[in-house]
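Below you will find the structure I want to go over with you.
With one protein chain held back, the other chains of the complex are shown just where they sit.
Each chain gets a letter, A, B and C, in the order it is written, and its residues are counted from 1.
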Amino acid sequence: MAKKNAREKLMQELLAPEYRLKCEYAIHIIELKLEMLMEQFYVECGRPVISNITSRIKTVDSIERKLRKKKLPIDFATAEGKLSDLVGVRATCFFEDDVYKLAERLMAQEDVTVIRKKDYIKKPKENGYHSLHLTVEVPIYTQEGCEKKRVEIQFRTVAMDFWAQLDYQLCYKKNIEEKTSQQIQKKLAKYADEMAGIDRQMMRLRRQIEKLGTNTETKEQPVE
Amino acid sequence: MAKKNAREKLMQELLAPEYRLKCEYAIHIIELKLEMLMEQFYVECGRPVISNITSRIKTVDSIERKLRKKKLPIDFATAEGKLSDLVGVRATCFFEDDVYKLAERLMAQEDVTVIRKKDYIKKPKENGYHSLHLTVEVPIYTQEGCEKKRVEIQFRTVAMDFWAQLDYQLCYKKNIEEKTSQQIQKKLAKYADEMAGIDRQMMRLRRQIEKLGTNTETKEQPVE
Amino acid sequence: MAKKNAREKLMQELLAPEYRLKCEYAIHIIELKLEMLMEQFYVECGRPVISNITSRIKTVDSIERKLRKKKLPIDFATAEGKLSDLVGVRATCFFEDDVYKLAERLMAQEDVTVIRKKDYIKKPKENGYHSLHLTVEVPIYTQEGCEKKRVEIQFRTVAMDFWAQLDYQLCYKKNIEEKTSQQIQKKLAKYADEMAGIDRQMMRLRRQIEKLGTNTETKEQPVE
Partner (left out) sequence: MAKKNAREKLMQELLAPEYRLKCEYAIHIIELKLEMLMEQFYVECGRPVISNITSRIKTVDSIERKLRKKKLPIDFATAEGKLSDLVGVRATCFFEDDVYKLAERLMAQEDVTVIRKKDYIKKPKENGYHSLHLTVEVPIYTQEGCEKKRVEIQFRTVAMDFWAQLDYQLCYKKNIEEKTSQQIQKKLAKYADEMAGIDRQMMRLRRQIEKLGTNTETKEQPVE
């Protein structure tokens, strides 16, 4: 009974328009910053650096599951205080060096406060997961004054994102035989390494091309 | 002089609002169809099949270059009649089988007339280029009646799209030494093969995962 | 009990992704058509004819209320068969003649089937409500073939829309004294007449201006 009430109270607070408006505002601010950086880089490099940007507000189910897993109380204050990914934005770049350039430019902006940086590219997770995670705070201005809102931004390459699709499929499966699961985990980890290898050899080739000859004046996304 | 006039006349016709409005309408129609299919597949498969959709109207410069390369006269009628990619939409999918499923569903729609299908996935270009190209016609309804508008749709995987980024960089370079160019071309072709290999092994693993156990009920893009 | 079940079943069908996707597709198609017409008119007239476009899918609550009011059974088939406004789009124009021009162009498009036309501008409702209502059907193409989807499109002027804001406020009030209600209704009806008068005198003045002198070449939304 108490458990049900806690969940319902949490749900009510997470669905309240005041909460959602602030989350959406924070998402829009980060998206806007990323889009502007993307445009700036296009002018500077003559090529797109971001393939796509996605975002999400963490669902009630997902918050509850995470709190439970971390053995934390199921309430709004705990969720806001302990989970840094209630609001999430993901930028998928073409190359690994673009990931770092983009993250650095964003962190250099005065109104972005970096709370935490976890580099799962330099030091991937055991399962093979690669991404650069930034937890940042951005100011939300309302008539009551200025409030800081936390956002987790994930930067990754298209190759890392492709890999993550499979990891994600697996993570929502249950009742899998232990042996099969281990087998798949092993394959996934191996493919993560291959992806990282491909990423780097492609980046090296790109740099080699960049140093070559001269550019023609007008560019356009080619259709072969 | 005549050359300059031909170019200017072509430019005028390509920048006329009547032409651009029809191109934009055709792009929006195809994008809308792809977005709806993406939603349908999400409901069916429980995972995203499209990573992103982009589009472009071919620029005057690019049209002129292509006509010149094909030794065709530089005028609007020739451009419209001979170039099938004046209006282009690109759908980048996660997996190769998604590319075919998506293309099939689109081709099955009554108001989409397939003019040509070029499968550069089954039979890649010599340089390593992989993509499935559809040239289709969609009806544009105006007060004067119904007009068919041609659109080239490119379907590819994120891996193929990543590769194409490099090919694109190279294709806008000039004054490159013959030897260097051949060296890079060779590397690109090799990487295209590797990408295709990765694509298939990832797809096989995805299918293996799909057959496993049972799904948990609610899904959400995970943040690790 | 039966009532509750009927409502829940209706809700389930109205929230099913298949239903919502088709509704959204129909909305997008109509919005796209209106936006293209808006652009065409801008090229033709040198001024914007549409102030804004909005849309909505009728909520479960609202559907249930309407079925109940019409003493119809509370089920999905009845809702789809008897209510023509499950999917609604509204185009707010600046001038009354723009309303008719826009509606005519839309109706002239081959893939738009007009089911019903109710002209509450020429013959306003008793309460003073002015708008032109079109019920149309547009084809939705899926892999199963072509399906017709019904959409109600409301065309009105900004003045009529302004008036409707008040009528809307009033319509969601309950427990109002009979005398007060009648008083307000009377005022509203009177203001509707005044609005219609303003609309026409403004339109006449616009036509007078249009016939005058010559246009300067470049136009831009002025900032005084």
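In this section, a residue touches a chain if its C-beta (ideal position, glycine included) is under 8 Å from a C-beta of that chain, and two chains touch if they have at least 3 such contacts.
Worth saying up front: this structure is predicted, and the values here are computed from it rather than measured.
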{"item": "Visible contact partners (per top-of-document touch definition) of the missing chain", "value": "A, C"}
{"item": "Hidden partner chain, touching residue among A:K33, A:R156 or A:K187", "value": "A:K33"}
{"item": "Touch with the omitted chain, as defined above, among C:E44, C:E110 or C:E210", "value": "C:E210"}
{"item": "Residues of subunit A in contact with the chain not shown", "value": "17-18, 21, 24-25, 28-29, 32-33, 36, 39-40, 43, 105, 108-112, 139, 141-143, 145-146"}
{"item": "Contacts of subunit C with the absent chain, listed as residue ranges", "value": "46-48, 51-52, 54, 56, 58-59, 61-62, 85, 88, 90, 92, 94, 120, 125, 129, 131, 152, 154, 158-159, 161-163, 165-166, 168-176, 180, 184, 187-188, 191, 194-195, 198, 201-202, 205-206, 208-210, 212-216, 218-224"}
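The definition used in the following text is that only the chains that are shown with their structure count from here on.
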{"item": "Category of the chain touch graph - line, ring, star, complete, other", "value": "line"}
{"item": "Rounded Å distance between subunit A and subunit C, as computed from the means of their C-alpha atoms", "value": "40"}
